[in-house]
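Take this structure, written in structure tokens, and hold onto it; I'll ask about it next.
Right, chain A next:
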Amino acid sequence: MIPLHWFLLVAAGMFCLGLFGVLIRRNVVAILMSIELMLNAVNLNLVAFWRYLAPEHINGQMFAVFVFAVAAAEVSVGLALIISIYRNRDDVNAGDLNLLKW
Partner candidate 1 sequence: MSLTPLHAIFALMSLFTVGGAVGVVLNRNLIYAAMYLVLSLFGIAGLFILLEAPFLAAVQILVYVGAISVLITITVMVTRCVFCKEPPPRQLTLVAVMAALVMVTLGFVIMTRFGGLTPAADVPADSIEQLGVAFVNPQAYLVPFEVASILLLGALIGAIFIARDDLPRDEEAVGGDDHA
Partner candidate 2 sequence: MPDLFTVIDDWLVSLLTGWGASGLILDIILSLIGSLVVVGYLLTLALFIIWFERKVVARIQDRIGPNRVGPWGLFQNVADVLKLMTKEIVIPSGADLIPFLLAPVIATATVLMLWAVLPFTRNAIGTDVSIGVLYLAAVSSLGFMSILMAGWSSNNKYALLGAFRAVAMLVSYEVPLILMLLIPVLLTGSMRINAIVEAQSIWYVFSMPLAALIFYIANHAEVARSPFDLLEAESEIVAGYHIEYSGMAFATFYLAEFLHAFTISALTATLFLGGWRGPFVDQVPTLGIVYFFIKSFAVYFVNVWARGTLPRLRIDQIMDFCWKLLVPVSLLLLVLTVIADKTALQFFSGYSVGGTAIEMLPRSAVLFGVNLLVAGIAVVSLAQQGRRDREADLYPETAVD
């Protein structure tokens, strides 16, 4: 059987890659994709802990299912915002969206 820490390490690696992407990418779509990576890493963690620590309770799977719902909501609104931003500014770089910054 595969030990738990293998899954956790994959999830951690994925989370850090997502974090890296969120911080260095300037394109909003790319940032959103990196956030998806982070959400999935968290999901993988939840399911791994569920399987290894408490498989007889369904809470771990349940949380993962709700993460799906939240991710879907986040992506749909986020991408709609990106389309709206593009329509108004012809540009989707995060650094240029500084109208409300100061």
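Basis for inclusion: all candidates are chains of the complex that A comes from, given by their letters.
As a working rule, a contact is a pair of C-beta atoms (placed from the backbone, for glycine too) under 8 Å apart; a residue touches a chain by one contact, two chains touch by 3 or more; residues count from 1.
Note that the coordinates shown come from a computational prediction; the quantities given were computed from them, not determined experimentally.
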Complex check, chain A vs 1 or 2: touching candidate is 1
Chain A residues within the candidate 1 interface of the complex: 1-10, 12-21, 23-27, 29-30, 32-34, 36-37, 40, 43-44, 47-48, 50-56, 58, 61-62, 64-66, 68-77, 79-84, 86-87, 92-93, 95
